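Worksheet: the structure to be examined is printed underneath.
A single protein chain has been removed from this complex, and every other one stays in its place.
In this document, chain identifiers A and B correspond to the written order of the chains, with residue numbering beginning at 1 in each.
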Amino acid sequence: MSILLVGGGSRSGKSRHALLLARRFGPRRGFLATAQALDEEMRDRIRKHREERGEEFLTIEEPLDLAAAVVQAEPALDVLIIDCLTLWLSNIMLAEKEIDTAAQLDAIAASKLPCILVTNEVGCGIVPDNALARQFRDRAGFLNQQAMERAEEAYWTIFGAALKLK
Amino acid sequence: MSILLVGGGSRSGKSRHALLLARRFGPRRGFLATAQALDEEMRDRIRKHREERGEEFLTIEEPLDLAAAVVQAEPALDVLIIDCLTLWLSNIMLAEKEIDTAAQLDAIAASKLPCILVTNEVGCGIVPDNALARQFRDRAGFLNQQAMERAEEAYWTIFGAALKLK
Partner (left out) sequence: MSILLVGGGSRSGKSRHALLLARRFGPRRGFLATAQALDEEMRDRIRKHREERGEEFLTIEEPLDLAAAVVQAEPALDVLIIDCLTLWLSNIMLAEKEIDTAAQLDAIAASKLPCILVTNEVGCGIVPDNALARQFRDRAGFLNQQAMERAEEAYWTIFGAALKLK
């Protein structure tokens, strides 16, 4: 039915704003984590995020096929936070899979389940030295634009504030 | 006559917004590319950008003396996109030339040709390890401020959206 997009730099208050937006919807709330606990630091981050959300959200873990997860979750939920698109992109690049992000986002937008997409801005620093990081940066920027095109509402978070973009 | 400034992170929709602004003006549109095709990756980026613009724009390549290029292009064009200031700065630093960017921007602002300047925000990441990157970051920030001071209209692009700054 609708995509809401919340993006910003790291620790800018994105996830908190997404939790806030989720309260607009019914009580059956889901949280789709794209993060994969591949090392200790990631495990730690995932655990902390889970504690922040509390018990209010049903957690779903899906690193790659977001569209399928949304279709499956649709009957059981009133709203779903998907956190985050840039880790999803990382997963796609690591898995060396051809995943059509535009088609996935179309499917999410077409679902009856309102989805709040969380993403990172990664393109406002110095051009990275290594080619893979440059490629990631480019693809993340394009992915964020794809999400923005499909969003009915969008926010840029900075210092914990949320500026409405559309 | 006037400078319009469009800046943002990489792949934030800067160039697309510049193309959109250019449509406000007459049909004789130019695109000044400051990029130099020094390696395969840059050649590839330049080619892709050219394809995105299509045939609608006359392409001019000038890595250093933007003011002279603007003066020369003035009689033949209704609007000129200059893309981008941060690559121009890179060129200046690589050429180890003393180019007075403020004087160049003054000359561009004084021209009868409306110029849409595209630039990158590069200062919102972690302080870079190497001194040259720190110097580039500082100079890019100052250059963007110089352009902003002379701009009649300015935009910050993020996720493909354009926030009006002035």
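Basically, contacts are C-beta pairs under 8 Å (C-beta built on N, C-alpha and C of every residue); 3 or more make two chains touch, one makes a residue touch a chain.
Nothing here was measured: the structure is a model prediction, and the numbers come from that model.
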item	value
Contacting the left-out chain in the complete assembly, out of A:41, A:55 or A:96	A:41
Of B:38, B:76 or B:165, the residue in touch with the unshown chain	B:165
Contact partner of the left-out chain, one of B:38, B:102 or B:127	B:127
Residue ranges of chain B at the interface with the undisplayed chain	5, 7, 9, 119, 121-127, 131, 134, 137-138, 140-142, 144-145, 147-149, 154, 156, 163, 165-166
Residues belonging to chain A that touch the chain removed from view	8-13, 41, 121-126, 128, 133, 136-137, 158-161, 163
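Note that only the chains that are shown with their structure count from here on.
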item	value
Whole-Å separation of chain centres (CA-atom averages), chain A against chain B	31
